[in-house]
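Handing you a structure now.
Only one protein chain is missing; all other protein chains are in place.
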Amino acid sequence: MVIAMKLYWNYFLMELKSQMQYKASFFLTALGQFITAFTTFFGIRFLFDRIHGVDRFTYGQVLLCFAVIMMSFALGEMAGGGLAVFPDLLREGELDRILVRPRSILLQIVMPNMDFSRLGLLAQALLVLCAAIPASKVAWTPEKALVLLLMVLCGSVIFFCLFLLVASVAFFTLQSFEFLNIFTYGMRDFGRYPLSVYGEEMLKLLTFVIPLALIQYYPLLYLLDQAEGIRYAAAPLFSLLFVLPSAALYRLGVRNYKSAGS
Amino acid sequence: MIEFTDISKTYRVAKRQAGMKHAVASFFSREYSEIHALQNVSFSIDDGEMVGYIGPNGAGKSTTIKIMCGILTPDAGTCVVNGRIPYRERVRHVREIGVVFGQRSQLWWDVPVMDSFDLIRDIYRVDEALYRKNVAELTELLELGELLKTPVRTLSLGQRMRCEIAASLLHDPKVLFLDEPTIGLDAVSKLAVRAFIRRLNEEKKTTVVLTTHDMQDIEALTERVLLIGRGSILSDGRLEDLKKRIPERKTMVIEYQGAPPALHPKMTQAEHPSDGRMTVRFDPSRLSVSTAIAHFAAHTTLLDVSVSDISTEEMVAKLYQEYRL
Partner (left out) sequence: MKAEMNVYVSMFRIRFAHNLQYRSAVLGAILKGYLWAMMEVLGYLAIYRTGGGALPMEFSATASYVWAHQSFLVLFSVVFADSEIYSAIRSGAVVYDLARPVGLYGKWFCQSASNRLSFALVNCLPVLLLGAVTPKPYGLILPSVTQLAFFVVSALLAFCVTVAVAMLMYVSLFYFISQRGIRIIVRVVTSFFSGGVIPLLFFPKPLQRVIRVLPFAAMQNMPLQIFCGTIRGTNAAKGIVFQMFWLLILILAGSAAMKTATKKVVSLGG
């Protein structure tokens, strides 16, 4: 286990070293990510200059949602965004190289494709979070802080799984589908409002199919004292069940690749 | 060591035709065709053997290699390497094999070669002492020296290939698969790579399976040659035996004075005579070399004679023709 960790740490360093070879490029990309997040933020800001809330949520509370989703997304994409190279790996046969090494296939793809320029996005999300923590008027307690942490951490797992699901489709199609962006970038964009605003049905969909509401809407209710009970506080933990179908599709994909070739 | 029994593999590919009409039509309904990459292929390779695997493009070479490496699962048949089924026990299997894909790199592009080696050491969990010993040995044999400190992107193709081969041997694999290891290399690098592989096979008794289009690789390295075409093994044996399958395998070049001499009835002309030179071919089992020389000596004033076997290149081209590949 320790040796394995060391390996992936080395992978990580190797990648950091490679990306740092092109410093200007790295910082420009990180800057781009930073600005991207900012325009989304201003999109919300300008709207809420004119109106003062959406449904029963104030601007500050919407910001909290936005910050949680952005941080989750930034972390999840930093690890999983690189999986977007999957179709290329498959088409160019690079996956073969990975298959002849005695290590986890997934980690061999994830580690070298870590994208540290996402730190720009993370930095922006952190700024918004700092603003949202007082602005949301939440009566903060240690428990609530823990729930907030869970929201972000479980959220990044969900986003990672979404990236994995999307990438795994390439096993069967050998190409990436723009359509699937709706499950990754789309979820980031839609998650900027509390998910209940999209209506009952959509909320159900985002609870039971893609459990985004479990890391956003339900724990938010708990933070705002609009709902009580461990069910709401621990909702992020339940969202982790999403790992199962994601891993299953990925495994099926590997099996398919090994029997169909490319 | 390697047992390949009755392996078959079929791919399904969508048919595509040119033209706007077909593009629109195939949007709505699509036809598929099946490609039989391998059909009931069987062979076995012993410990320490060095085998050349040849055949035209698309014959099934890389499918075979991929099955042996555990990358592909066959549709039917079984493949056992080192007592394991590669595609079932991928991780344990690949720990004991080395693979070089000539067209692809396993080294990290932007960092010095040595950093890649270190990472490969971690990937294969090579014991530190063994790793040091192997790096020292490989550095000496493949003359890596300064290259180890250089980022891969600045290496020439020949230098890179030497590093690639070293990288695939750091963990002392029992079997080495080389998929076109000399493709695109200059003459000096080719010689260096061949010499190294031969030495590896002799000294460490590593089993080597080599695919190539360069027949000089085969001549220099392998005793045994597997010829594959359209998904089946067409021949399996020594290079010399393969040559014997070509009837007209002797080539004779003569230089003469005066008019071109008539041919012996058991000869065919390979090139038109010009400037007092003529090239002919014949089957040595039907016409002995001495009779052939005597024939020309009787019909013209011979200035020079040279006799050679058909080159491997030509032989393979003939075999492909014979099997209509």
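Here are a few things to note about the model shown:
The chains carry the letters A and B, assigned in the order they are written, with residues numbered from 1 in each.
The rule is short, and it goes like this: contacts are C-beta pairs under 8 Å (C-beta built on N, C-alpha and C of every residue); 3 or more make two chains touch, one makes a residue touch a chain.
Because the structure is predicted, anything quoted here is derived from the model rather than measured.
Of the options A:Ile98, A:Leu180 or A:Ile210, the residue whose C-beta touches the omitted chain is A:Leu180. The residue from A:Val54, A:Ala234 or A:Val254 that touches the chain not shown here is A:Val54.
Although one chain is not shown, part of chain A still touches it, namely residues 22, 24-29, 31-33, 35-36, 39-40, 42-43, 46-47, 49-55, 117, 173, 175, 177-182, 186, 189-190, 193, 197-199, 202.
Here is the rule we go by: only the chains that are shown with their structure count from here on.
Chain geometry summary: the mean Cα position of chain A and that of chain B are 46 Å apart.
Chain B meets chain A in the complex at residues 9, 11-12, 37, 63, 66, 69-73, 75, 87, 90-92, 94-95, 97, 99, 101, 104, 106, 108-111, 115, 118-119, 122-125. Interface residues of chain A, counted against chain B in their complex, comprise 3, 6-7, 10-11, 14, 17-18, 21, 92-94, 96-97, 99-103, 112, 255, 258-261.
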